[in-house]
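Written out below as structure tokens is the structure these notes cover.
For chain A:
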Amino acid sequence: MSRDIDRHDTDILILGTGGAGLFAALHTQQAAPEGTKITIAVKGLIGKCGCTRMVQGGYNVALGGGDTVERHFMDTIEGGKWLPNQDMAWRLCEQAVVRIRELENEIGCFFDRNADGTLHQKAFAGQTADRTVHKGDLTGIEIINRLMEQVLSRPVEKLQEHRAVGLIPTKDGSALAGVLMIDMRTGRFRFVRAKTVLMATGGGPTMYKYHTPSGDKTMDGLAMALRVGLPLRDMEMVQFHPTGLLAGAHSRMTGTVLEEGLRGAGGQLLNAAGQRFMFDYDGKGERATRDVVSRGIYAEMRKSNDPDQVGMFISMSHLGPDNVRARFKGMVKRCEDSGFDLAGGLVEVVPTAHYFMGGVVVDTDTRTGLHGLYVAGEDAGGAHGSNRLGGNGVANSTVYGGIAGDTMGADIRKMPRLRDPDESLLMAEYERARHPLSRPPDLVQPLRNRLQEAMWEDVGVMRDAAGMTRGLSRVRAIRRDLMDVGVASDTLAFNLTWHDWLNMASLCDVSEVIALAGLARENSRGAHYREDFPEAGDMAASYFTVAERAGDKVNVTRQDVDFSIVRPGETILPEGEPETLVAAQ
Partner candidate 1 sequence: MRPARAHPLWLAFVLHRVSGLALALFLPLHFWVLSWALTQPQKLNQFLSFAEQPIVKIAEFGLIFLLAVHVFGGLRLMAMEWLPWSAPQKTLAAGAIGVAVLISGTFFLQVV
Partner candidate 2 sequence: MLDLRLYMLQRLSALIMVPLTLGHIAVMIYAVQGGLTAEEILGRTQGSLFWFLFYGSFVLAVSLHAAIGLRVIVYETFGLRGTTLVGLTWSIGLLLLGLGTQALVAVTWPGGV
Partner candidate 3 sequence: MDADTAPLEVSVWRGDAEGGSFQQFEVPALENQTILDVVSWIQQYADATLTYRFACRVGMCGSCAMMVNGQPRWTCRTHVKKVLRDRHVEIAPLRNLPVIKDLAADMDPFFDKWIAAGGAHRPSASRDDPIPGIDPADGARVEASAGIECINCSICYAACDTVAGNPDYLGPAALQRAWTLLKDAKHEGRSAILDAVSGTGGCHNCHSMGSCTVFCPNDLDPMSAIAGLKRETTRSFFGRRK
């Protein structure tokens, strides 16, 4: 059967072509010795999948004018409710300054300017300075298009529509040997050996009924990391964006983001009776931070509990429909294409799973516990703690993607040869992926719907022990049922249903860990809110969760946060610095 697997060798393998993957490809090409073979493999088309492309609001970077790296760092730590790995957060803020110059000067991005020619910066909720660099509200397209061009024009081997299904270590388990993939177009398996592998598959909490990430993201990376026994941290931390479009369960539009700026500009949230409700939950009303508004909407939805009228509404028309149309052209058009009138009418919204703070435990150079494996971007945990600031996501993926490229380029000099895989593990992964092909075919989608319901209802915006325990058993039941659902094996070439099945396997595995980690955190921090433990707990005794697979079980432990740079209640800003530089709205 191992004859069914094509064998392929490279020196440096990169999984994913978001901000992290593409930056890694460029940097590793600069850093690695002449003649190093670089391969980039991706589940979709290069640069056309993943979430970096979908970034709207922008890129956080302190570029002076009163703002400093220290201030960016403090906002990140406080936003993350003291859970971030401080060294990672520091490096993120510090390197973002270099990365933005690289994006402008070397990659060719052009971000919006002020009339005097300097970069325009604005403030997302939770920031104390106008810090977010952007290109209109399509920042990600500018970043990824420019990066993609650079990568496409370089001698990098491209494996498009190649899905990674398993990380394969060496026989002694001391290092990574390579990655097993499916060439989706042909349906054939391909094992790629590499001296170093960057995993940058971008997490993606798409196990929730409402979610924003692109369809290709299904937690494959974290599920693979879990299977090779790597520790994952902060797995309970799922960020919900308050305003996802609600267009019905059958529509892929459902869950997609209605931008933050709508609320910033004065957009109002209304319940079915047409009343504003956010001031019942927070003094800032609709302008409160994402987690607060998400919980407000969720609580209101639960109050009304009307199966025919699920969501709340966003209303802009009081600002003048023409004004709204002019200011939010793209959003208005997008809503219009799917049948909603954002400028003049009401659009139904729900909180929607947006970003995954949890991820693989890495050091500040993106190295993991497995020799030869590196992780960057949304797959890596630590930089954001319990909550990611708007604008820190793309900064994180581009900064650490570049660092991963530099690190791999340097480390590979000490790696004279490729490593051989543990053939039995290779075959186990192969069998795992082929599992559905030998069962009687059945529908996969109903299981996905069930999983998304279970996670939304029981491990969602507001949680408690009973709910999460129930959620856990629902997820496990779905996982069992999945094993009985088969996929017809006559045409494996570009068989999306097979991939839906594999997506489900990854999503179930990670969902289980989310619920377990959620149960392990007995307080409420950032994105994690427990109704049975609503207090944040002692900041000085902050801990983060670490999940690790042992045999068939996943164990979650708590580890103390190392306040390596600043302690709760303290600041690294110079004395007398104002609390915020943002002019009050």
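Per the selection procedure, all candidates are chains of the complex that A comes from, given by their letters.
Odds and ends about this structure:
By definition in this document, a residue touches a chain if its C-beta (ideal position, glycine included) is under 8 Å from a C-beta of that chain, and two chains touch if they have at least 3 such contacts; residues count from 1.
Source: prediction; values computed, not measured.
Taking any copy into account, the candidate from 1, 2 or 3 that touches chain A in the complex is 3.
Across the complex, candidate 3 is touched by residues 44-46, 48-50, 53-54, 98-102, 104-108, 110, 112-119, 136, 138, 140-142, 145-146, 149-150, 152-153, 160, 185, 214-216, 247-248, 250-253, 256, 334, 337-339, 441, 443-445, 487-488, 490-491, 493-497, 500 of chain A.
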